[in-house]
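Every protein chain of the complex appears in place save one, which is left out.
Moving on to chain A:
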Amino acid sequence: MSRTIDAVVSPTQTNTIPADISGQMLDLDEDDDLEVFSKDLTLADGNMFNASMPTSPGSMVNQCKFEEDEESDSKDIFITVDNPESHVTAIETFITYRVLTKTTRSEFDNSEYEVRRRYQDFLWLKGKLEDAHSTLIVHPLPEKFVVKGMVERFNGDFIETRRKALHKFLNRVADHPILSCSEDFKVFLSAQAWELTTYKKQGPGFLSRMGETVRAVANSVRGVKNRPEEFTAIQEYVEDFSNKIGSLDKVTQRIVKEQKEYLEELKEYGPTYTLWSGSEEELAEQLKGVAGCIERCCKETEEQVGHLSDTLVPVLHEYVLCAETLKAVLRRRDNIQAEFEAKNEALATKKVDRDAESSDLGFVWGSLLGKNPEEARHQRQERLDGEIEELKEEIDKLEDRVEWANNALKGDWGRWQRSMRGDLKSAFLSTAEKNVDYYEKCLAVWETFLLSQRTEPSEETDRDNTP
């Protein structure tokens, strides 16, 4: 069954579907999604699009508005991730998070869902989304293992950081016009624990996954020959971006470290003034005042560092992971194209084969089988013709696949760039605002102190007075 593949970003096909048909497509979601699991994965990409509704008016509006506030009117699904809880079993201890969904989308039976999910479940979902849409850009998950800085998996800060990242991940998926229609996504949000387990067990087995991986590796070894210029440009950008964002991540973490060390020393500094005030009479008040100012500045510094750690560091880290995601997406796109190119080459070879006047070969072959040479040659021609026809069909499908993959990526690329700009701009803005606020608060502290000094009868105005 072939359907018209309608993608918003496809330049060769219609961009809109009348509302009544889009409704039909919605109804068919479920069936198609189930089909995905029983079909050959190589066609999963193409089929997935059949089940999507990228061109319904609602999603068009969404697409236009994705750079705005998440509280836009057209947003019809709200997800929160909160309430981490620890679960202890005989074998392991793990954390689950509550995932709360509120939605008006019709493909959901209810309007509200509350489920508990663990990190593994998120990993599963991401994997499914990437399998189904190998050239769409899926927002990264927080890392599986802690890289540095923290010791325990169950450390409060770590859990909170992870929770926020998981929250962001699900919301990004929900915002994505294509990914949010995924059946896997729906199941993730709505199924109870045991239901999810059953659901996970369906689907392509281990071996067919292996086949896909092997093919992918083989393709990457072969390499793509005629990559379109725009994708080369994107790849170069991604390389550079990856370097820059990695540097920014490191610089920011270094700033946090230096700031924390500064804070430690500052905490010891104030008390030296207090100690001194104990030995003085005239100066005691003033010294205590200075000590107080330094103490208050310590508090402000602590807040500022906290803000940096909570706001800028996670975002930069996310985009470091994004860069890796982008590289993988580009690789997958290349692989799809490489496979297509390989098949084309095979076709060309076959054609050469068929057209070759290799009567000698035919004669030899035929005579071995006891056939007459003319018949043998004819048979061989027929065989090759059949193979060529098959190849042509496969190539057609692969061509479609390449086209679809390219368009998906191109569309998502623009979307990703806008998201990236929005996220990073907002994070840097917030940091700058916090820093201004920090300095303003410290300024107020010292100005108040200065004022208190100047309103006292000043002894220093007339130095020449005899005591």
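Here, a contact is a pair of C-beta atoms (placed from the backbone, for glycine too) under 8 Å apart; a residue touches a chain by one contact, two chains touch by 3 or more; residues count from 1.
Note that contacts and distances are computed from a predicted model.
*Asks:* Between "Sorting nexin 4", "Mediator of RNA polymerase II transcription subunit 20", "NADH-ubiquinone oxidoreductase" or "Dolichyl-phosphate-mannose--protein mannosyltransferase", choose the name on the UniProt record of the chain that's been left out.
*Replies:* "Sorting nexin 4"
*Asks:* Pick from A:Tyr113, A:Phe241 or A:Phe340: which residue touches the chain that isn't shown?
*Replies:* Of the candidates A:Tyr113, A:Phe241 or A:Phe340, A:Phe241 is in touch with the missing chain.
*Asks:* Using the touch definition up top, pick the residue from A:Phe94, A:Tyr119 or A:Phe428 that touches the left-out chain.
*Replies:* For the chain that is not drawn, the touching residue is A:Phe428.
*Asks:* Any idea which of A:Glu261, A:Glu324, A:Glu382 or A:Asp396 touches the chain not displayed?
*Replies:* A:Glu261
*Asks:* Name every residue on chain A in touch with the hidden partner chain.
*Replies:* Interface with the chain not displayed, on the chain A side: 237, 240-241, 244, 247-248, 251, 254-255, 258-259, 261-262, 264-266, 268-269, 272-273, 275-276, 278-279, 282-283, 286-287, 290, 293, 421, 424-425, 428-429, 432-433, 435-436, 438-440, 442-443, 446-447, 449-450, 453, 459-460, 463-464, 466-467.
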